[in-house]
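Next up is a structure, given as structure tokens.
Removed: one protein chain of the complex. Kept in place: all other protein chains.
Here the chain labels run A and B in written order, and each chain numbers its own residues starting at 1.
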Amino acid sequence: MAEEKRLMKGNDAIGEAAIRAGCTAYFGYPITPQNELTAYMARHMIDHKRTFIQAESEVSAINMVFGAAAAGARAMTSSSSPGISLKQEGISYACGADVPCVVVNVARSGPGLGGISPGQGDYFQATRGGGHGDYFHLVLAPKSVQEAAELTFEAFDLADQWRMPVMILADGMIGQMMEGVTFPEPRDLEKLPARPWAAGGQYKTHRPINHVSSINLVPDELEAKVHERFLRYEQIKKKEIRFEEVNTDKADLILVAYGTSSRVCLGAQQMAKALGIELGIFRPISLWPFPYDRIAALAAKGKRFLTVEMSMGQMVQDVQLAVAGKAQVSFYGRCGGNIPTEEAVLAEARKLLGK
Amino acid sequence: MELAYGHPKSLKPIQTKYCPGCGHGVIHRIICEVIDELGLQEKSIITNPVGCSIWADLYFDIDSVQPAHGRTPAAATGVKRVRPDHLVICYQGDGDLAAIGTAEIVHAANRGEKFTTIFVNNAIYGMTGGQMAPTTLVGQKATTAPYGRDPEGAGMGYPIHVLEMLATLEGTRYLARGSVNNAANVRKTKQYIKKAFEAQMSGVGFTMVEILSQCPTNWSMDPQESVEWLEKNMIPFYQLGEVKNTLEASK
Partner (left out) sequence: MTEKSFMAGFGGQGIISMGQLWVYCGMKEGLEVTMFPFYGAEKRGGIARAGCVVSTTEIASPLVTTPDSAVVMNEDSLPLCEGIVKQGGTLLINSSLVKTETKRKDCRVVKVPCNEIAEKIGDGKIANMVMMGALSKVTGAVKLDKLEPVLKSFFPPSKHRFIEMNLKAIEAGKSAV
């Protein structure tokens, strides 16, 4: 029987989902608005006799993740925007050493210290490989507490499957709001995917030694390694693109948004419907890989796009790349911790439609 | 016939890339001898630094993890926490440990992380080409201290006694300083390492062995001069011996 629905904050739900996914090592550092997540992990990881450390910094936390994951554990860290900037060093190393892990960004507004209210200004950093070097990693953006739990649970499997960090890009709204949520059954730790490449446990199988490392000073060898990784990226683009569409067949104007702003767009779409105006919603769930092809297909059908973000316009560049000049792409955004309202999005859409 | 002395099993039988007279090779060897003596070859993991000893994974015949510059104690923390039955060796140089990774080593030590740090102090940055290290002696020349380390006049600060600093933290249980400038010191250093590894495997807190080592290339000396220079200049400043030993107290 399915478990009863629980009322939880997004931050707490992400923590519970991670524990159920078999996360055995969590490392974090306090930062608003994700503090409940670290506190949830502190209590529940200790209760489950798993590893929890409040690290001395974000930098240390991600490197603890690197070590724990390299030694075979399902490991995770979470933070908010400024802390995620600090973690970029470790994320680059994890990508370079093909170390799977889960990184949660409950994003706030920036740049710099910025504010503690929700933001979506970390899109470029998340989707372009925010650290140094040639790499990408999966980025999943939940729209609700339920989806935050589901994507976090799945992120651990995806990380293992593709041997890379998987980022959950939430925002302060998703982290702080409370909604009903149900969880999948906890994973049996004995049945998690094997990590034959990890450090440790050699005495059990007497296999050759393992090095978990991103270094290679021979250009041809390093190039070959990067090529191999990019072939994997092509596979990921075939298999892991996720998005949701609402009313895109009927509407001429499609609102493109992810996370919290997609919920606002849905509200605007419903208000429009009540006025007899059709709007569509296109919500990327995987921000990397980005659903370029589907947006291109919609553009080919003559659709127009209004991208709505809690930033000055970052994902809109991907929408522009997707349509390649073949469709009109407009933008509406708020920043500084402000969230676009349904009314404002509707007004923007009506202006574009002239209705 | 009984083998009296041979190449350690845990050390690959290949020539190292280290410069003639460099201490890393000897340090690798005594670490591996101890690993073998404790029968831990297949139960050891080394986390490597960034610096010359980034090559350690070529030579140690044990599993390894290579994190970012200075973050080795954080990564070793992660490794040891999820592999508590393994011998985890956190190998660091002076730039890695005492400059860019100061926060990581201090907090790992303070948490009493149950791995062993091997801190190779040659008072200079090796791999990047002889820059001033936090442990560079006063007056010692470096490419970034061309007129010698001037602590106050040029605002370069004083060389750091890392062990003595860490000794104030309750999480540290065994802190010893050895040297590889001569055979007697090598033997003594190996004893420190063995004591630290045994302590680690018995599950007590943080253990660390600092090892004074020579860098003839960046000191612009020949190997013989470099061991003499170490003895004459480094040992008086970084005194050898057990700086802290509270292992008995935990029994």
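We adopt the following convention: a residue touches a chain if its C-beta (ideal position, glycine included) is under 8 Å from a C-beta of that chain, and two chains touch if they have at least 3 such contacts.
All of these numbers come straight from a predicted model, not from anything done at the bench.
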Chains still shown that are in contact with the chain withheld from the display: A
Option from A:Gln176, A:Ser213, A:Ser286 or A:Ser330 whose C-beta touches the chain left out: A:Gln176
Where the missing chain touches chain A, by residue: 5, 7, 144-145, 173, 176-180, 260, 263-264, 266-270, 339, 341-343
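By definition in this document, only the chains that are shown with their structure count from here on.
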Centre-to-centre distance between chain B and chain A (centres being mean Cα positions), rounded to whole Å: 39
Chain A residues within the chain B interface of the complex: 24-25, 27, 51, 53, 55-57, 59-61, 63-73, 75, 89-90, 93, 97, 199-203, 206, 209-215
Complex contact set, residues of chain B against chain A: 42-43, 45, 47-48, 54, 57, 61-68, 71, 74-79, 81-83, 86, 103-104, 106-107, 111
